[in-house]
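Please read through the structure below; I'll follow up with questions.
Note that one protein chain of the assembly has been removed; the remaining protein chains are unaltered in position.
Coming up: subunit A.
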């Protein structure tokens, strides 16, 4: 019996047409969104993973990763990176990405439960359990960091309550509350297929360049599962497009919405590529050109044209923004670094040089003067209070219009007699199409004004899950001094004489 025939036998024709209850009661959401299915049984899961193969491959992979982690922890690998400021970026990644992995775990189970297609179901179930894996190896990753550094010790509380975390949280909450097909396109296609390469690959190379072996292993181990998830996303998309022509406009509207939604939550990733590592293997701009423009827009969307699918509505905006994205985002982080569990930092001479070389047309002109203001006082650029944020992506509305970088890109829309504010045309369009959904967002500033965070600043930090000393600027922080002290204790800064060769 051939492999594919065997795979089919193991994973298909397992559900049946029920005789005592209505099928629609078993799958109450299948018609809710207007997707039409004709013969989805012909659809194939590209990875053809069985239960036995899954547990064998994954347990070996998992064992390898945890061996790297254990060695890293035993040898205090965190002291060996070339500059401890890297961990401020890792903190941002950790507390934002891990809860997103966990949400994706619940979400994939929801999709698999509600879409009556067995091939999709087993693939989504594998992914559901993978996402739990990612959440947990990421927690293990920063559990060790938390014993030596600030900011992570109440990560779950921080994730629930802090303004910064509403960005990835609202993204996944948006998908979790959508119908199962929209969710599938949102996560499997728009998030996984279009963006996970740029999420995990450049940041993992930065980790390798600065010597963070634990994070390299997290990135690689996670990414090896993502390739399965990407394949699922691609097959799911083609299947829905081929099932019925009337699905095309609906799918297009979801691609339009979720492309911009996903692109926006990766804004912080751009700073983890361009700013936090002291040695940078690639810039955000180049990574965006390779992983998004080349692979996705010029590659994938050319293939999708035959289905009547065009590139996502706002992709040109994201292309224009590549010259500004990391700088504008880092500027936002510097503005609010006193209210975050990870720190900004004063740029060093080599940072200015690299940024200026990589972004010759924008960095010196629009952004360097802002960062220079920190030369005299590291908190000079901080904005008081909590930021005003976009009602869709929930990032502070401080992005410049890429066509006129001296002007803000902020947009407004009226709904039910109230004005709502957005960071960009992309987010505004998303709101205008589903205002009743987006007015439901949880806005920390509003909760703060309603007294939910308590009466004092001290109460507010307690609510966020960290103390004011855990925020602010890195090179003037206690974490920097801890890192120096750890290195000194381990003798890592000892200078050796020159090598005698004969």
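Please note the rule applied: contacts are C-beta pairs under 8 Å (C-beta built on N, C-alpha and C of every residue); 3 or more make two chains touch, one makes a residue touch a chain; residues count from 1.
Rule of thumb we're sticking to: contacts and distances are computed from a predicted model.
Peer 1: The hidden chain: which UniProt name fits, "YCII-related domain-containing protein", "propane 2-monooxygenase", "Sugar ABC transporter substrate-binding protein" or "Tryptophan synthase beta chain"?
Peer 2: Matching "YCII-related domain-containing protein", "propane 2-monooxygenase", "Sugar ABC transporter substrate-binding protein" or "Tryptophan synthase beta chain" to the record, the invisible chain is "propane 2-monooxygenase".
Peer 1: Which of these, A:11, A:270, A:340 or A:477, touches the one chain of the complex that we don't see?
Peer 2: A:11
Peer 1: Who touches the missing chain here, A:106, A:246 or A:302?
Peer 2: Checking the options A:106, A:246 or A:302, the one contacting the hidden chain is A:106.
Peer 1: Please identify, in ascending order, the residues of subunit A that touch the omitted chain?
Peer 2: 1, 5-6, 8-11, 13-16, 18-21, 25-26, 28-29, 32-33, 50-52, 55-56, 58-60, 62-63, 66, 76, 79, 99, 102, 105-107, 109-110, 112-113, 121-122, 125, 128-129, 132-133, 135-137, 139-140, 142-144, 146-149, 152-157, 159-161, 166, 169-170, 173-174, 176-179, 437-442, 446-447, 450-452, 465, 482, 486, 489-491
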